[in-house]
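Presented below is the structure to which this report refers.
Removed from the display is one protein chain of the complex; every other protein chain stays in position.
For reference, chains read A and B in written order, and residue numbers begin at 1 within each chain.
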Amino acid sequence: MKRTLYLVLPLAAALALAGPWAFLTCARQFPPADKIGTVRQGAVEDAVALALGVRRLAADLWFIRLMQYYGTPELLEGEGEEEALERGENGAGKYPDFLPVARHILALDPYFTNAGLYAAGSLAFNMARPEEAVSLLNGALIYRPKEWKYVALLAAIGYSKAKNPAKVSELITPLIMEPDCPVMIRQLAAFLNKRMGNYSAAYRIYKTIIETTKDRFYIDNARKEMAKLEKMKGFQY
Amino acid sequence: MKYLNTAWSIARHSLRENYKNRFFGLFVVFAGVLIYASLLAGVMAVDEEARVITDLGLALMELITLVYALLAAAAAITNEIKTKTIYLVFSRPVPRAAYLAGKAAGLYAAFALMLGVMALIHLSLLYFRGFVLPPFYLTAVLFIWCKLIIITSAALFVSLFATSTVSTVAITGILWTLGHFTSEAKFLIIKSSGAAALVLKAVAYFIPNFQLFNARDLGATAPPAAPPGFLAGYLLLWLVVPYLFSLLLFRKKEF
Partner (left out) sequence: MSGSSENIVSFSRVTKAYRRPGLFRHVSVPALGGLSLELKRGEIAGLLGLNGAGKTTIMKLMTGLLFPDAGEVSVFGLPPSDVASKKRIGFLPELPYFYPYSTAAEALIYYAGLSGLKGPAARARVDAVIEKVGLKPHASKKAAEFSKGMMQRLGVAQAIVHDPELLILDEPVSGLDPLAIHEIRELISQFNGEGKTVFLSSHSISELEKITDRVFILVQGRLAKTVARAEWENTQGGLEEIFVRTVR
């Protein structure tokens, strides 16, 4: 009994000190719970995610919801589905929940860089809401201050507002070299290259899109664009 | 040396008892089915399929093994007492310290086996979908095991004074969720005052901080929660201290 007590007391004391030490000194890795906010009545789901330590998975599920939301045509009053599809071609639309859901994803998992790039790129270049894209990226940089991809995209959005497509293209080229670059950034790069007359570069990027993405929308669009380029007089690929 | 030999015998027996149990196999099969079903979620994630399949698979592995771990740990000693197989153990020259250590070690090995098999199933799915091994995968699985052995150590201690297996599972389940909330407690402490703040501080300081071992949630890019040396020491303390408290309770237990 005595031997056990002589062992347990100092070790229990060490444990009692280790707990507070870890709590007070370890770096915060995630935004606090009050920064997560409630989106689409998902408070219970988020609380369960925090309780089970599955923030990353919760962020994934919200990202799937975001893509489904964004991939569903917005039906305005008095409008048919075909009209909505035509209006929403190239990702245009209001999608009022897009920014709150995107913020929610990054509040749950600030290391989900692709979600941040995808959401900011869609806001800035598809939905013509660069201020919201900038706000999203600035929020993301609080927890990822060294994430160069966010900085590059911020700069690209800035030059896009200044109507400088060449500079935008230059800034996002390093992004599209990354193997897990979001497809809509690649699509933007292809579009900008095509606009600047760099047809070979545009063609190569569209080919990469077909090889790397599973998103049918972008694959079909890339095939369409490649066919257009192939028909151009004097074009060599 | 004799103590170690006895503990080793009991550990081997405890491991065998677990993997021969039909529920062990059922849990693994169930996990395998769910892991493969996560393909659906992966498809919906389009270009983030690799990430979603990885995250969902790891989360399923952890949660399913956790359920098995809580049930197995809660029943490890109490079942032996109930079925009186413990009479055949303690009528022999078996030190109680060796018995406890062996039981715990056997459980830890059983969970490692379960996680290992599930990881192979999960990796086979990633392979068939053409994805590479994520860089943080092995660390994530190792740290899942670390979290499980901490909660098992606590569960074995709780089972020695709890009135039933169900209450042990409930208490340790609550401990698990609180352990993931410790990092969230900071902002709650700031917003609270008086007794509430004291209670929250006690929870944050003295409940096992599972967020330190949540490599699965941090992925490849997040910084580690603490230096590896501290994590190893913290893990060891959370295995040894509950063991010693269990020994204090168990040494004079009558059967």
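The definition used in the following text is that a contact is a pair of C-beta atoms (placed from the backbone, for glycine too) under 8 Å apart; a residue touches a chain by one contact, two chains touch by 3 or more.
Since this is a predicted model, take the numbers as computed values, not measurements.
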item	value
Among shown chains, those touching the left-out chain	B
Among B:F30, B:F90 or B:F187, residue touching the chain not depicted	B:F90
In chain B, positions touching the absent partner	2, 5-6, 9-10, 13, 16-17, 20-21, 83-85, 87-95, 252, 254-255
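Going forward, only the chains that are shown with their structure count from here on.
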item	value
Partner chain B, residues of chain A touching it in the complex	1, 4-5, 7-8, 11-12, 14-16, 18-20, 22-23, 26-30, 32-34, 50-57, 60-61, 63-64, 67-68, 109, 111, 113-115, 180, 182-183, 212-215
Residues of chain B that touch chain A when the two form their complex	41, 43-49, 51-52, 55-56, 59, 63, 177, 180-188, 204-207, 209-212, 214, 216-219, 221-223, 225-226, 230, 233-234, 237-238, 240-241, 244-245, 247-248, 251
